[in-house]
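Okay, structure first, notes after.
With one protein chain removed, the remaining protein chains of the complex are shown where they sit.
We just call them A, B and C in the order they show up, numbering each chain from 1.
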């Protein structure tokens, strides 16, 4: 793969989906700091996402979050996206912000609430039909805060029942992505805390149920690339929610906290020849204090750079060293790729593709940021509650 | 200390301060679930706190948070508290919710913002003068999200300068409590991340600067009772913010996640004869999904129970086993106290003191919860933003 | 279940298996501190284990470790155990102490080493035939220390192949217990790092492959009782290796670090009516600095006490509170059982069964410890390398 032409071809096939909510305001429980120029509508979020694609050439789709991005006419919204040069991607459900969900959604002890939650999920599939989205992403905030608060096993039964109903509703070209998360907002136990739980439910459901790995949702010390390799082998890796974390689900820019980890993850993808095999490479980030569009651009670049390095690994030499038991030699082959500065290669690729070699600089020079600050006055800025 | 009379006397000396904000709404970044009957004013929060004291006999003071509890006349508020049977406790500053503090307060790179933050802290001391509070509690959300975002060392210089100005403003009977926190809302580095940082600044400041230990603010695996023992030995333990955590700063009820840890902490207090030596035993909790007043009562009882068990440790036997190097024997002495059911002893104590032996039940039977739900209609419920 | 007779009956059904290696010397990489009186042979280890059963009445079987406990005639060893009042339990394989296993055993890149490892596992099944053991416990130290050192996915293929061969060799009444471990002795990636990996392989293998949970083998913050509940629901919980940890795989006495966690684990067992349904409740501990036999007795008592508390949970009241969404009420039902001092109940049970109510004290008074110190002179003390 060290052949530069092959590396470039592979990089051209890499598509990163950006999330509509990354363009809106976000924050911590302590404070949401509003930023000037933030979108007020799904259409404006899509416009921002289109800028990311315009300058990177690698972010052709936008994930939606329902109800934050609910519109009357999703077909219209899909057309709007198309006009902007992007397309609508995964539909993300939200069963955590209604007062009814205080003690859970699909695993709530109250059957009325469970029904309401499932109905929302089915609604999301209706929306997928309208938008042409392939993926339904399910993240459940469901869990409990105190030992004894609810029955851990009953909640699995309720979860399985809800997932079954939703899975059976999917069309033949639609998939379910089941995300897991160790904690937050539930603090003692979450109902899908780890990849094993997600995987077991997916296997029970059927082939179109796959696991979504959010890189910020693990216990300290978890080896994420192992999970990637394992799920690829089992044919159950559906998607990534890329972001960075130092401690918990910090939702920082992908590649910002541990670029070596991101490289190792992308290496497992490359090693399985899975760069363009249907895995959804999505970002799921919160730009609480930094400018949002350039932060998304930077994140896309970080994923690209990690992928480029992964593509540069001399796989023949690596395999030879591994099979010889040459610990230092095998590690050195991997590190040689990681230590390479791939920015010139990527700049070249962009130039060949008619893009500015410096996407962040080009975005800044475009004046888009200043323009939206001037234009987006009044109205209600988008955020997690809008 | 196994003498029941001595144990009871010691328990009577234990005073737990409850935080005004525990009575208001709280939540996670994902959702704040409002609860009926929640206070709308500092006065109503104090009324709720008074209920906790009424039924436990151990929670005679309420910590205030500025500006959440700002009133025109703090002397009046102190009188209101006194009329309710409680008193005003520590003043908690807030330099994290103004838009200016996006990149920090006292450590902000912008001197104008630093000045504003220091001014707020000085205002808090003015309020202490009015309320008669002894303790100024400083928690800084200051920190950075990305490597390089700001200079780690410059921020320490700015922090030291601000603390110095505030410390010098304190009256002779006032103290500074400097809290530390590993992360959140800053995700890469916080400016006071651990006890060592807080301790070093306190030593530099002077004798009335002491460390505040929030039991939820540590890295996984941190031995909190070691810190307690160390700071007691150094004369620098000023206060606790009790709460429970399974993962991060979950702010659950004290004693709910690891009651054995709480016991070990209280044992170090008892071992240092420091139950009534000026350490402020405060709660700092968020009751996101459970009823607030009974949750605070339960937390107070949990601290009481842990303390009672700590008082039951046969310290002579423990020391003898320790000095003999009898690992199992020494551990057994400690566990014997921990495994004791101290609820009958505490019930007896309450009965002797004219309290209901079952504070949670008595609170429920009192009808207070229903009454405030009926009465507190309209207005703006208190929360972290009000 | 609050009926004391039922609780006692359930406690009588609880059988805890102790590991032969807990009676030998153990330590850390820094130092193994030898203790006087430590067994020199498998027979002497079994004699020690028999003491634990003699005083607790709850530890009727001993797990063996091959080759540490290899003897010429295992039928004879089984008879020896029977004569001592215990029986032989699970066979634990060891594919980590031969120089050939430096880079792994069943996942080693070298097929010769893999074959050797599989042969050892098959030998262990032969031994099971001789001892009448039901369970083959597999723990693999396999893993890698450096990124790139070996291919994560190839190693899964090799693992699956080896497991298949061993599984197919099992007799109809024999089971495979597949243990997982996050790290140590491999430091970058282990080949069975978490329950999900173990579970996925077990499902692939067949119904007699089940997961073994070692309570010290998880990432910080892992909710172990969730895993217990999940595997019970899936019918794949085969065994526990009980021990305590504060940080890593510390192998301290069960219940010593977090007795509340042990209670929550046992509650999930009780809730699934699985106390005597074939799950192997084993200890896996290292008593590096404390006397070994009394440490094992203490550990057995700790598991018993946690189970007794779990049995005391008022499950009807708990379920009612859970279904009502009464967070505090449900938690209180659980905590009420946990806070109960069950030692009097257990003392009563022992007296009824003709045992001394105080097993640790009775053991000390028996003079066994002094006797073996006097008798076991000369020879090679047992340890991890013998």
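Throughout what follows, a residue touches a chain if its C-beta (ideal position, glycine included) is under 8 Å from a C-beta of that chain, and two chains touch if they have at least 3 such contacts.
Everything numeric here is computed off the predicted structure, so don't read it as measured data.
One of B:213, B:318 or B:349 touches the chain omitted from the figure, and that residue is B:318. Residue A:291 is the one among A:71, A:160, A:272 or A:291 that touches the chain not shown.
The chain not shown here is touched by just one of B:94, B:244 or B:331, and that residue is B:331. The missing chain, though absent from the display, is touched by one residue of C:288, C:304 or C:381; that residue is C:288.
The omitted chain makes contact with just one of the residues B:162, B:182, B:239 or B:266: B:182.
Mapped onto chain B, the interface with the missing chain covers residues 103, 109-110, 145-154, 156-157, 182-183, 188-189, 193-197, 199-200, 203, 218-223, 225-226, 229-230, 232-234, 260, 264, 268, 271-272, 318-319, 322-325, 327-328, 330-335. Think of the hidden chain as still there; on chain A it touches residues 220-221, 223, 246-247, 256, 258-260, 289-291, 294-295, 298, 305, 327-328, 331-332, 338-341, 343, 360. Against the chain not shown here, chain C presents residues 26-31, 33-34, 96-97, 99, 101-103, 141, 145-147, 182-185, 187-188, 220, 245-248, 250, 252-253, 256-257, 288-290, 384.
Everything that follows uses one rule, which is that only the chains that are shown with their structure count from here on.
In whole angstrom, the spacing between the mean C-alpha positions of chain B and chain C is 40. Chain A and chain B have CA centres that are 38 Å apart.
The set of chain A residues touching two or more other chains comprises 103, 145-147, 182-183, 188, 220.
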